[in-house]
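Then we have chain A:
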Amino acid sequence: MSPSYTYYPGCSVQATSRDYSESIRAVAGPLGLELVELDDWNCCGATAYMNVNEVLSFCLTARNLALAAKHGREVCTACSSCYQNLCKTNRYLESYPELREKVNRALAEAQLSYEGGVETKHLLEVVARDVGLARVQELVRRPLEGVRVAAYYGCQTLRPTGGEDPERPTMLEGLVGALGAEVTSFPLKTWCCGGSLMGTNEKVALRLCRNLLACAADVKAEVICVVCPLCQFNLEVYQRRVNRAYGTHFAVPVLYFTQLIGLALGLRRRELGLQRAIVPPAGPLARLVGVPA
Partner candidate 1 sequence: MSESSAARVGVYICHCGTNIAGKVDVEQVAERARTMEGVALVKDYKFMCSDPGQDLIGEDIAREKLDRVVVASCSPLMHEPTFRAACERAGLNGYLMQMANIREHCSWVTVDKEAATDKATALVAGAVARSRHLRPLQRRRVDVNPATLVVGGGVTGIQTALDIADSGRRVYLVERDPTIGGHMARFDKTFPTLDCAACILTPKMVRVGQHENITLWTWSEVERVSGYVGSFRVTVRRRARYVDEATCNGCGVCQEKCPYKAPSEFESGLAKRKAIYVPFPQAVPKVPVIDPAACVYFKTGKCKACQKLCPTGAVDFEQQDRLVEIDVGNIVLCTGFSSFDAARLGAYRYGELAEVYTALEFERLCNASGPTGGEIRLKSGEEPRAVGIVHCVGSRDRRFNEHCSRVCCMYALKFAHLLKEKTRAEVYNFYIDMRCFGKGYEQFYGRLLDEDVRFVRGRAASVTDHAMNEGERGRLVIRVEDTLVGQTRRIPVDMVILATGLEAQRDADEVARRFNINVGKDGFFIEKHPKLAPVATATDGVFIAGACQGPKDIPDSVAQASAAAAQVLTTLARGSIEVEAATSVVDAERCSGCRLCNTLCPYSAITFDAERGVSAVNDALCKGCGTCAAACPSGAIEARHFNDEQMFAEIEGVLHDVHA
Partner candidate 2 sequence: MSTPEREPRIVGFLCNWCSYTGADLAGTARIKYPPNVRVIRVMCSGRVDPTFVVKAFAAGADGVLVAGCHPGDCHYIDGNHKTFRRVPLLSRFLEGHGIDPRRFRLAWVSASEGDRFAAVVKELTETVRALGPCRVGAEGGEAAAEVTP
């Protein structure tokens, strides 16, 4: 009997990270995961903190949690920022009753209410823990032999609330290893990519990406494996701009962990949205992906 979750995609995964969404749907079946999309979900308010109004920022996520509560399943999402918003809302509504009261007064406008208690998980945790590395290993058809992967967590998968030690996480390395790839050390694996600063303070965000790309080059990684749409966007889409700003020549592909899983399971390039990549894979990875010459 396959574990079943209420799946919360989030806005980016639907749009600029379509490839993430595609690969998630492609691997869910083979991994024996039932991801039931949360019906009529709304934006979690990724940037809602900017609202002068605090209550509103919690209402947005609270509505989703209220909808999810009806199904009684654990909620799982693949976007680190959505993940933290869900966790934070749960935590705040629990520790600040007066806030909970305000939020519920607003939710009442749509005949909704949320008193807390919906478990939320990041998809990485679901795959690495609930499905389990052993199971993943069994399913591997095409081990990612010889591919040097830098496992990058970013921030909000782990902080402030996450599935494991925010200082020394190992889930992603474990997973990538199970796929047969060669996991490089990656000292900056929990460092920030700049996140939404890329929109409001590009200079700062670019330098953070530079550090990460440099670190990846340093450990001779052929691909950076990410678990968050924003990390992927900053590291891949802005890679060229980093190069221009710092006179560097980085050309590291940045793939979602679900895309790597898909490759190892033997799924095809298009099923995993790999054709949408901007930085093309090279070396052993390219052979696996089977990029048209």
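The candidates came about this way: all candidates are chains of the complex that A comes from, given by their letters.
One rule holds in what follows: a contact is a pair of C-beta atoms (placed from the backbone, for glycine too) under 8 Å apart; a residue touches a chain by one contact, two chains touch by 3 or more; residues count from 1.
From a predicted model like this one, the values you see are computed outputs, not experimental measurements.
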Of the candidates 1 or 2, report the single one touching chain A in this complex.
1
Any idea which chain A residues touch candidate 1 in the complex?
165-168, 187-188, 211, 215
